[in-house]
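Removed: one protein chain of the complex. Kept in place: all other protein chains.
Which chain is which? They are A and B, in the order written, and residues in each are numbered from 1.
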Amino acid sequence: MKQYVEALEIHTRGPGLLDITAKVAGVVRVSGLRDGLLTLFVRHTSASLLIQENADPDVLHDLEQFMRRTVSRDTRLYRHTTEGPDDMPAHIRSALTQTSLSIPVKDGRMVLGTWQAIYVFEHRDCGHSREVIAQLLGE
Amino acid sequence: MKQYVEALEIHTRGPGLLDITAKVAGVVRVSGLRDGLLTLFVRHTSASLLIQENADPDVLHDLEQFMRRTVSRDTRLYRHTTEGPDDMPAHIRSALTQTSLSIPVKDGRMVLGTWQAIYVFEHRDCGHSREVIAQLLGE
Partner (left out) sequence: MKQYVEALEIHTRGPGLLDITAKVAGVVRVSGLRDGLLTLFVRHTSASLLIQENADPDVLHDLEQFMRRTVSRDTRLYRHTTEGPDDMPAHIRSALTQTSLSIPVKDGRMVLGTWQAIYVFEHRDCGHSREVIAQLLGE
């Protein structure tokens, strides 16, 4: 069994979900591995990973709005406020979603369903450069 | 190291948690692999995976009710409403739980704790046919 690792640099543009499926599919292709396990790992605690619907952009909008309603930005609720009102909510939103994703690869393709895409979920108000490690184990 | 992959078809019966532990244990058995890593991946964005308590069915009821209270079905809150009032909440509930699970296998058995079972969490109002990919890497 072989390994392949690549670090992806993702430039987010403020809060919300950014589709990285094509980038990740490119890594799988370049790896040359046809069957195995793909692990994605985001090296941050104020951005996260998520597999979600890929067809209707309204789903992405509604997910962001749900997070805004559910995770308050009222700084009186938090002790950790030095980096602004979006900082502690960003940590909480990350905790409620994923730092790592595991996706089997079969015949050179991720086994994603028809309506699934892979997203980086930016939780800070500003865009950031986010690093995602993509690792394949397989043949 | 070897690989084994199988697609499980799970027929859900409406909202709530469906125990698939025995089915998954069957895959581990059939794979012939004694030690390694089991990855489960659900190919949908309105159903998810969860490891939860296996003893008291009330836990499953209370989890479903928590999701109903926390993720509103009020369509005025959402833009994505074409598939009905249960559709966007299903995506959100999926985002708050898991698309993939990683479970080490040792001596031919998953290392689940005494009180742990593996569930498909259906988030739509109707039953669906859900596909779960089970992949083993190991010896």
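Just so it is clear, a contact is a pair of C-beta atoms (placed from the backbone, for glycine too) under 8 Å apart; a residue touches a chain by one contact, two chains touch by 3 or more.
Remember, predicted model here, so these are calculated numbers, not experimental data.
Contact with the omitted chain, checked across B:T12, B:S46 or B:T97, is made by B:T97. Among B:E6, B:E53, B:D86 or B:D125, the one in contact with the hidden chain is B:E53.
Along chain A, the points of touch with the absent chain fall at residues 1, 3, 5, 37, 39, 41, 43-45, 70-71, 77-80, 82, 88, 91-92, 94-96, 98-102, 131, 133, 135, 137.
Mapped onto chain B, the footprint of the missing chain covers residues 1, 35-37, 50-53, 56, 58-59, 61-63, 65-66, 69-70, 96-98, 101-104, 106, 111-116, 137-139.
In this section, only the chains that are shown with their structure count from here on.
A rotation of 120 degrees, rounded to a multiple of 5, brings the CA atoms of chain A into register with those of chain B. Chain B has its Cα centroid 20 Å from the Cα centroid of chain A.
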